[in-house]
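Taking it in order: structure first as structure tokens, then the write-up.
Of the protein chains in this complex, one is absent; all others appear in place.
Moving on to chain A:
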Amino acid sequence: MRTELNRRSFVTAAVSVAGAAVMTPLLAACGGGGSKHKTGANSADGVKSALPAFASSTSVKPDIPSVSGADGAVTDPGFLTYPASPVATVTGAPGKGGKYTAVTPLWGTVPPSDNSFYAAMNKALGTTIEMKPADGNNYDTIIPTMTAAKKLPDWIQLPTWWNPNFNVGELAATQFADLTPYLAGDKVNKYPNLAAIPTGAWQAGIWGDKLYGLPSFSTGFSIAGTTFYRRDLFEAKGITADQVKTLDDLMNLGKEFTDEKAGTWAFDDVWTYLFPFFDVPNKWKLVDGKLVHKYETPELLEALDWHYKLATSGYLHPDAIAGNNADANTRFYAGKTVIQGGGTGAWNLADNLSGTAATPGYRRGSFDFLTAKAGATPKLFMGSSTSMMSYLNAKLKPEQIEELLAVANYLAAPYGSAEYTMVNFGVEGTHHTRVNGVPTFNDEGKKDVQAQTYPFLATCSSVISNPGADQVTKDIAAFQAANVKYLYKPLFWNMNISMPQNIATADAGQAVEDTIKDCYHGKKKVSDVQAAISTWKSGGGDRLKQWMTDNVLSKYGTGQ
């Protein structure tokens, strides 16, 4: 059981790691010059007419209400209790007896296809949805073979950080069902739970001015991840996180916590979630009306310099240097590292169970946003409003699309509703029992329900809820509330940009990214990255900038 939880929580971390790596404005690669697909971004008018109208739902009142920040950022509501008798938001079964297939990524053990949870869900939905979860770690290579063979299932989840890999912009135009006629404007009112999904998340599902995507886990506090620390071990030494304000403070912890003889190092990999605090933009920034790529900023070099120092200081765990990320959480649970970067998905109930199983008293904490210079105000760019987006197959007939949208409406029911309980905890008695009033998985539930499948098709907007581990919920809510004011919208935020292939290749900057990785592992100097960047610029980077200026910036603006 413990290993399963370990794997699961690692995996949620991995999701967000991958997410952060490409947390760019959603860029979609597109065929060569010969492609008939339109490149560029969505027009403001087009987005307006495709977006569903927002209508908030009357859900359960949160124990920890949302806090608003700047630029429209808002924290997720926190829940410490669970309604004793969940209310139904959907009357009857939404389905009409159709048979469908659905493919979703799963970071964990795939449950048997004939499990009791699927059967119960099919009954509740009134339709047979054959769930086919595929290995999340290889999802980016599994999907292109399906799309190339034009063998997509009826319903599929495509995480947005892989939009360029899947070429979603072009896929939408050729193989996905256009949902605009069903959901645009007030039409969404037919599906009240879908109407309660915030507008920003829908925007990430619009391609070529048409709505294709159904968002899951939309959030107003969208960050790729953060820098975690072992709160229990810090407190044992009398150190609190608010003593750490700058990156130099952070580096100084290295000496405090590294004890090579005991096999303990202070740091695991931190680059992915730390470099923005050197004031490095997400990807682009605007200087005097001109685009500047993050590779061209001196701040990036400062960030690299700091990380190179960290790698060569002896404070970074040797397995992290060796690129062994799969065991990062195992090291963290065992206290072999005390500071690690990770996706926001790494911080939850499952993590708490795995951590306390390894070390009683385990408590994960996150540093607040940091700054490179003492006294400066920290800031961090927002990610897109959702990183999980599902799509329907273009081959479906209108009545089938309506049936699946009704199913999506069921899946998107708000926290604490009867449908939410069914989707997230299964059937009471079979998959979970109430312990102290909150649903708690039994073994069957852990095996079949906890492995997330249906929520990757549609969910209500994100909530913080960890039944049975209230401390985790409180910690996360406090972290979000303390930092929401520092979030800002980056350039081209939530704009779905489709690029021609050669531009997309330059945008991926694979050679530079590889060298950056070698640098923060101490194998390449900052000057080597500079050399890689100048090769990148002449080999496509300059063309990328020109293309972005001509096709996105001057036509559609900054999206801010």
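Here is the rule we use: a residue touches a chain if its C-beta (ideal position, glycine included) is under 8 Å from a C-beta of that chain, and two chains touch if they have at least 3 such contacts; residues count from 1.
Throughout what follows, contacts and distances are computed from a predicted model.
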Protein name as given in UniProt for the chain not displayed, "succinate dehydrogenase", "Threonine/serine exporter family protein", "Helicase SNF" or "Polysaccharide ABC transporter ATP-binding protein": "Polysaccharide ABC transporter ATP-binding protein"
Chain not shown: contacting residue from A:S57, A:T147, A:N282 or A:S366: A:T147
Sole contact to the chain not displayed, among A:S313, A:T535 or A:T558: A:T535
Hidden partner chain, touching residue among A:T297, A:N324, A:Q530 or A:T558: A:N324
Residue touching the undisplayed chain, where the options are A:G263, A:G361 or A:P398: A:G263
Hidden partner chain, touching residue among A:K379, A:K523 or A:R543: A:K523
Chain A residues touching the omitted chain (full complex): 29-36, 141, 144, 147-148, 164-165, 167, 170-171, 174-175, 260-261, 263, 265, 317-319, 321-324, 336, 501-502, 504-505, 508, 510-511, 514-515, 517-518, 521, 523-524, 535, 539
